[in-house]
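Once you've had a glance at the structure underneath, I'll fire off some questions.
Excluded from the complex is one protein chain; the other protein chains are retained at their positions.
This part shows subunit A:
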Amino acid sequence: MTDQTVRAPQTVTRTPRARAEGEEAYLEVTDLHVQFPTADGKVQAVQGLSYALPLRRTLAIVGESGSGKSVSSMAILGLHDRKSTWISGSIKVGGKEVVGMSEKDLMSYRGADAAMIFQDPQSSLHPFFTIGAQITESYRAHHNVSKRAAKARAVDMLGRVGIPNPSRRVDQYPHEFSGGMRQRAMIAMALVNDPKLLIADEPTTALDVTVQAQILDLIADLQRDFGSAVVFITHDLGVVAEIADDILVMYGGNAVEHGPVEKILGSPLHPYSWGLLESIPAVSGTPGPLHPIPGSPPSLLAMPSGCAFHPRCEFRDRVGGDLCRTLKPELIPRTADQGRTSRCHLKEPDKVFETEVLPRLP
């Protein structure tokens, strides 16, 4: 017979972390523009994005597909093709300017200062080399060590990301790993050089919830141990609520709202953020009707004038004159609270949220 202690599941509870307040920014993006000249015209993927992030803090970037999340993040790693991409503005990482950095400097910058994990592990794991060989190679690119020492490091990293039997697994090929294990291996590879900035682009979107939960714990643990800054791109607001300190909401290539997670998810100030919250059915509480945002996201070839959200916004008539259609709002504090910013002309958005939006959330 088994007793009660054996019968209890192993559980974890994510506790809110102590915030790193008032620290100096490690990542600083200023007025970033990224454009792709194409046959159909100029794709304005990112249009003047600015934000800052200190070490030990997690920023979640949310927004619809095509809103510029991946394009802006790839610019931070210097991953865009120079010939076909036009980039302006500034991206400072640990004081280094990344925009315009030479390919040679980028090579030593990537991996050690900043690293990225992608939604699809296939894109960063090569099918023909063992997992161990790939992690070892990343490590040796930044450290002058023997192959044996580098392999020991690879085994250690695989163990840390929770791969069982790492000394045997290190010699296996990607196809011998399950989807969740490949994701872990990619995280091990991204972290092997202790990067100070980790960018995770929808790292769990393709995974099942139980595996997703493991990966989220893993990223949180590693961040605590390494003290890195993390940019986490996702469209799942549940994930954001559980792991992020700050949120940046993007729409049509720009930030429309930015601030601490409890504030932005608890009482957002931008009509687009309201629309997102009204679109998500909850797993708990009383199920209520959804109120989707009408229409679809804008074409980046022909952005709407003024506020990019105005064609879909039900509050534009509340704003005097033709302001929403003619003048692009600035990303600035809209209430007495200086710790959060939003890009919208609407007066007293906090009151509108309390009285009109909150009562109808699903």
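The criterion applied here is as follows: a residue touches a chain if its C-beta (ideal position, glycine included) is under 8 Å from a C-beta of that chain, and two chains touch if they have at least 3 such contacts; residues count from 1.
Here, contacts and distances are computed from a predicted model.
Only one chain is not pictured, and the protein name UniProt records for it, out of "Secreted protein", "Ion-translocating oxidoreductase complex subunit C", "Dipeptide/oligopeptide/nickel ABC transporter ATP-binding protein" or "Sulfonate transport system permease protein", is "Dipeptide/oligopeptide/nickel ABC transporter ATP-binding protein". For the chain left out of this panel, the touching residue among A:Thr38, A:Ser88 or A:Ser296 is A:Ser296.
Taking the complete complex into account, A:Gly275 is the one of A:Gly68, A:Gly253, A:Gly275 or A:Gly306 that touches the chain left out.
Note that of A:Glu262, A:Glu330 or A:Glu356, the residue touching the chain absent from this view is A:Glu262.
Within the entire complex, the positions of subunit A that touch the omitted partner chain are 2, 6-16, 64-65, 164, 178-181, 208-214, 216-217, 235-242, 261-262, 265-266, 275-285, 287, 289-294, 296-297, 362.
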